[in-house]
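Note that one protein chain of the assembly has been removed; the remaining protein chains are unaltered in position.
Let's turn to chain A:
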Amino acid sequence: MTATLDTDTAVSSVPVRADEVRRRRGFSLFGLAIGLAVPLALALLWEAAVRLGLAPGRLMPPPSRIALTLYDLAVGGSLLMHVTATTARVAAGFALGVVAGTLFGALAGYSGTMRQLLDPTLQGLRAVPSIAWVPLFILWLGIFEESKIALIAVGVFFPVYLGVLGAILSVDRKIVEVGRVYRLSGPAMVRRILLPAILPEFIIAVRSGLGLGWMFVVAAEFMGASEGLGFLLVDGQQLGKPDQIIASILIFAVLGKLSDAILVAASAPLLRWQDGFAARR
């Protein structure tokens, strides 16, 4: 019997060879170098243009001056404070927004009644430019942390809600039927079938939510803050310090990219099962 059983068991996955792993790692270092080529070249050109007198350095400070500003901020100790303040706001608003977006998205995705009940309202609220909430949040929550975190949470909420809702609606009916065959209850269906099935789309939604979180923290800090990167931006404008503005922008770029990379790295182990275009690169 076993002899007949084994006829189609031979074909299967090929183990990854060690030299292939090495080649992949080399590839990523090479990729990092390629990724840095454009910004480095631009910085060098800029520096040269200012040094050669081809461009005015006052409003467009050369990279060397920006680096110096960054260094002064870091040594003075205030850079860490500003970065921490902004990151903490993003983290709090992001957490709130992701939890609420996932909850409402799952509810509206799973139950048609809930979708009819909630979705029109939420879509209507989504159409409100989020900055329009600022005056109201300040009246309700005051000018300190609460109103800022609320604004960031609103920004994060919508992409996550939409992503979860859309992903649940597009889960393969055939897979859901497997859950039905095993008589899963509503919550079990969400936990054991729907959420794992939408995990790849969920992570993309969370990533765009995080991007919006960084965007909204600036708006939040514009509306009155005594610390944070947004404060550095406003301060730089009011005191005529373009180097400080560009330094803050650069820090935003680094923080945004870094937080996204952490999210991707943290979610990678959960997505090992995927069989997509990029899965076996």
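Here are some notes:
Basically, contacts are C-beta pairs under 8 Å (C-beta built on N, C-alpha and C of every residue); 3 or more make two chains touch, one makes a residue touch a chain; residues count from 1.
Convention: contacts and distances are computed from a predicted model.
Taking the options "Nitrate/sulfonate/bicarbonate ABC transporter ATP-binding protein", "NADH-quinone oxidoreductase subunit H", "3-oxoacid CoA-transferase subunit A" or "Cytochrome bc1 complex cytochrome b subunit" in turn, only "Nitrate/sulfonate/bicarbonate ABC transporter ATP-binding protein" matches the UniProt protein name of the chain that is not displayed.
From the set A:92, A:154, A:193 or A:210, the residue in touch with the chain omitted from the display is A:193, counting the whole complex. Among A:40, A:117, A:175 or A:264, only A:175 touches the chain that is left out of the view.
By the touch rule set out above, chain A reaches the unshown chain at residues 1-2, 4-9, 11-13, 174-175, 177-178, 180-183, 192-193, 196-197, 199, 272-275.
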